[in-house]
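One protein chain omitted, others in place.
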Amino acid sequence: MHHLIPLLVAVPLLGAALLVATGRVLPRIAAEITGFVVSGGTAALAVVLLLNSEPPMVEWIGGWLPVGGESVGILVVGDGPALGMATAVSLLTLAALAYAWRYFDEPLGGHSGAFTALMLVFQGAMCGFAIAGDLFNAFVFFELMSVVAYALTGYRIDEAKAVQGALTFGVVNSLGAYAMLMGIALLYARTGELAMTKIGRGLDATGHGGPDALVLASFVLVLTGLLVKAAAVPFHFWLPDAHAVAPTPVCMLLSGVMVELGAYGVWRVYGTVFAGPGGIPAADLTRALVTLGTLTAAIGAVMCWYQRHIKRLLAYSTVAHTGLFLVGLGILTPEGDDGVALYILGHAGVKAALFACAGVLLDRFGSVDEHALHGQARRLRATGVMFAVGALGLAGLPPFGTALGKSVTEEAVGGPLTLVFVAASAITAGAVLRVTARVFLGLGPRPEDAEYETSGSDEEPETSGLLSRIPDTMTTVPAVLLAAAFAAGVAPGFGAVVARSVNEAGSGGAHVFVHWTLTGVLLGVASSVLAVALAGLAVTRPGWTAAPGWAAPLRRLQSGHVGDYVAWLLMGATVLGALALPGVLGS
Amino acid sequence: MSDAVIVVVLLLVAACATAAVVQRDPARQALVLSVLGVLLAALFTVLQAPDVGLSQLAVGSALTPLLIMLCVRKIRRRGRPKEDAR
Amino acid sequence: MHILPYLVAAYVFVTGCYGLATSRNLIHAVGCLAVCQSATYVLLLAVGYRDGATAPVFSDIAPGSRPVVDPVVQALTLTDIVVGATVTALLLALVLQIAKRHGTVDPDELRELRG
């Protein structure tokens, strides 16, 4: 069985290569069906592997089995979290491909399958990153998924915003990747190994009773790369610019799984490389991740509230939620890991569904601007209902999967940080509900325009011309995704299965039982009520919730200038170093 | 002997990298980058990495600058004086 | 000599970042990114160097007769160079489209995405 793990990468890549090789003769419909079959096949493979992932599998590519504990080959891991992420990636890719069925009606001059092929490569790259057990190999797949993502983001070359967002995305993420590679080189210099577990053991063996500056620097550099992908503050600036402009099916993947893979990478790399006595002490990691995570959640939520560009609003809500994920991972308890795993799965379904609904607006009206669309979409009832349901899922209304994950994480985090979880999810969901009320119900007066903002009007639809009728695929896909997010919360035993497989892979074999608790349910209901209240307030009393003076500088930071973002990246690396410094000084 | 060569080439690489950053005109930067590519190839060769040196020579000193030059040419050809790369 | 190569790599990386942050032309910025990346090549190969060793190619030396430098970092660097070239190409393609759609390649003048 373990020989099949690398096929998660090889099959989509082969599909993409075949599509390009035959692109000149293949009719478009055949290309899309091929994409479907390949992506679906990979998803099926991922599910089968996942079901067999107890005990966790490993595979040495090329059959370079370790001799005396030493190998020259590359290791891929097939444990619960890795295969779970690969499954989520594959299923979401399948959903995105279904959503994009007959989508871009642009002649590509003999490259009928180019979009599908890029999506397949994207799927393979994300699966490859999820199962990577070798640090350099993780970098390669990190870079592969970035490269495909840049191309997909800039896919609509007629759109000025799209190409600008894609370039910002490209520059910031590539710089993050190079920082990560510098870190890998430092680790190689110290330990002479590349497999993550071997590096971890090497650090423990050579660290003379604790970490030194080299360990700190490599930690900071590697985490910089991963946090850029995870869009933690202050590395997050590229995300709204890119996610707001990418084609909708791509947004579903970017926000649904790619950003979360950054958080997953942090978990994986810390757990296998830096968690030992020669690595970064747990207290320092907690300080770094909880601080950055809280900041990310706060800034993401505030910025989300003040957006009028609907896709940008959703992008900021992703920022806020990754902040919550980082807090949950940062406390380094088995419960926290389980909660975040569930939260990520639920969030993927909900967020992808919300983006899909935003895409419907874009293709129907040629706009994703909350102000311009005021009351326009009254007749799109199904989409409106799904948008509202998605918002409630985002708030963590039981029994959505997000709610289960959130409640488990909240319980694990405890204390005042619970407030961050409630507030961030309530504000982002409130913003989405506000959009629902204004756009789909036409409630309240038409709001006034602010000075410093990105408007979502005058966008080109992604289909050939404005749709007069919404195709069934574009309503079915978000419905299925929402149903999946719902099922993740209600399916009996699902939470327990996820928790068991996460704990088996990490957290030292400690098994915890994951279930709904009264506090969790009440907190979930509380954030949903708060979200509805906020939305109601915003719609009926727009003056009260308009951007106050203190939010303006925050908005000005998001300048769209790539130089600013690079400067923030350097600053972020420094902050990360400062946050993790005490442990190094103390040893 | 070889240590001295390595030191010299390293310093040249550092200087050339600085020049590539400070040179704000993309067309000239492409030339500097191509020199940087050659220097890196030389460095890799003295570091006993002929394979890497060879690909750096092919990529860093030929392919990348060529792409930059083509890009500059296209943008200049659009004929708006403003973006004539400052 | 002891740590000079590493310091040069660090210097090149920071210099590239400086150029990237202060760039007034997106093509120039992509060039600076290439400079940042060359820092990673220097660091990787410096890490793998071994005094008095030769290249790990045994077509003209007998195996075991002389020490060889670390072949793994060289393979990694090769991969890295390819990655660099392709990223550069892709970013340049995006810059070209920005020039067409915005009429400028000065990041100070790109004012569509903000807030």
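Some points to look at:
Just so it is clear, A, B and C label the chains in written order, and each chain counts residues from 1 on its own.
Going forward, a contact is a pair of C-beta atoms (placed from the backbone, for glycine too) under 8 Å apart; a residue touches a chain by one contact, two chains touch by 3 or more.
Everything that follows uses one rule, which is that contacts and distances are computed from a predicted model.
A chain of this complex does not appear here, and its UniProt-recorded name among "Cytochrome c oxidase assembly protein CtaG", "Sodium:proton antiporter", "Multiple resistance and pH regulation protein F" or "Peptide/nickel transport system substrate-binding protein" is "Sodium:proton antiporter". By the touch rule given at the top, the unshown chain touches A, B, C in the complete complex.
The chain that is not drawn here is touched, among residues A:I29, A:V72, A:A283 or A:A491, by A:V72.
Of the listed residues A:S90, A:N137 or A:T428, the one in contact with the hidden chain in the full complex is A:N137. Interface residues of chain C facing the missing partner chain: 1-7, 10-11, 13-14, 17-18, 21-22, 46-52, 55-59, 63, 67-76, 78-79, 82-83, 86-87, 89-90, 92-94, 96-97, 100. Where chain A meets the missing chain, the touching residues are 3-4, 6-7, 9-10, 13-14, 16-21, 23-24, 59-64, 70-74, 76, 106, 108-111, 114-115, 117-118, 121, 124-125, 128, 136-137, 140-141, 143-144, 147-148, 150-152, 154-155, 157-158, 163, 182, 186, 188-190, 192-194, 212-214, 216-218, 220, 556, 559, 561, 563-564, 567-575, 577-578.
The set of chain B residues touching the chain not shown comprises 50-51, 53-55, 58-59, 62-63, 66-67, 70-71, 73-74, 77-78.
In this section, only the chains that are shown with their structure count from here on.
If the chains shown are joined wherever they touch, the resulting network is a simple chain of contacts running from one end to the other without closing. Between chain A and chain C the centroid-to-centroid distance comes to 27 Å (mean Cα coordinates, whole Å). Between the CA-based centres of chain B and chain C the separation comes to 10 Å, rounded to the whole angstrom. Multi-chain contact residues of chain C (touching two or more other chains): 23, 30, 39, 95. On the chain C side of its complex with chain A, the touching residues are 9, 13, 17, 20-23, 26, 29-30, 33, 36-37, 39-40, 43-44, 47, 72-73, 76, 79-80, 83, 86-87, 90-91, 93-95, 97-98, 101-102, 107-108, 110-115. By the touch criterion given at the top, residues 3, 6-7, 10-11, 13-14, 17-18, 20-22, 24-26, 29-30, 33, 36, 40, 43-44, 47-52, 55-56, 59-60, 63-64, 67-68, 71-72, 74-75, 78, 80, 82-83, 85-86 of chain B touch chain C in their complex.
The part of chain A that touches chain C in the complex is made up of residues 136, 140, 143, 147, 150-151, 154, 157-161, 163-168, 170-171, 174-175, 178, 181-182, 185-186, 188-189, 194, 240-241, 244-245, 306, 450, 452-454, 555-556, 558-564, 566-567, 569-570.
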